[in-house]
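Missing here is one protein chain; the remaining ones are kept as they sit in the complex.
The block that comes next holds chain A.
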Amino acid sequence: MIELKNISRLYRSDEIETTALHDINLTIGRGEFVAIMGPSGCGKSTLLNTLGTIDRPTSGQYLFDGVDLAQLPETGLAKHRAQHLGFIFQSFNLIDDLTIYENIELGLLYRSGQKGSRRQVIEAAMDRVAIGHRARHFPHQLSGGQQQRAAIARAIVGEPDLILADEPTGNLDTENGAQVMDILHGLNAAGATIIMVTHSPSHADQATRRIDILDGQLVTSVARVL
């Protein structure tokens, strides 16, 4: 499904050049649940952003189902994200001015080829994460765990091929973190491919594969049998 070939990402300022990713080669198959680990500043989020096409690699090839995304223009990448990707963030990134329903609806707004009525699809997504009773509330009226469940509903409402989760439990307590992990497992079991950045070894252990990054380089990639 995903093939990264010699991906590098450099950040240049007037005086400093920083290598965030260095010559990354990685293949991820459909249905995998991949955990990316590493210390702060090692390039985990840069890798996830590159996979999510919101950051472009300085060099290398990014093939998604055989299509070289590096060659796509900005509008092509936007379409790719709308059709194939779902994002989950550590700080939830729900839009404050929209209700939970409207936040989840955003996941369909830029996507074409939706099956069934929009309302039904949104309600189904809310039911999957048990947030339907909060549909008319605004994000600040919800607990952290509820906000993250709503963010997950937004990520999955369009039934994306790939879910990218950037420390999805980082801002949650243990109980809510466990709930979120359960939901991700459920999604993976239902066929979704998930790539998750995490600092938590226990959460990483729940993935089917663990990738470790250090100083922008892939250190290990270990497949696990659960």
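Just a few scattered comments:
Please note the rule applied: a residue touches a chain if its C-beta (ideal position, glycine included) is under 8 Å from a C-beta of that chain, and two chains touch if they have at least 3 such contacts; residues count from 1.
Keep in mind that, in the parts below, contacts and distances are computed from a predicted model.
When the listed names "Aldehyde oxidase", "Small-conductance mechanosensitive channel", "ABC transporter permease" or "4Fe-4S dicluster domain-containing protein" are checked against UniProt, the chain not shown comes out as "ABC transporter permease".
Residue-wise, the contact with the chain that is not shown comes from A:E102, picked out of A:E102, A:D161 or A:D215. Within the whole complex, the absent chain has one touching residue among A:L10, A:I54 or A:A178, and that is A:I54. The omitted chain makes contact with just one of the residues A:M1, A:L63, A:A82 or A:A178: A:A82. For chain A, the residues in touch with the chain missing from this view are 45-46, 49, 52, 54-55, 74-75, 78-83, 85, 87, 89, 93-98, 102, 106-107, 109-111, 154.
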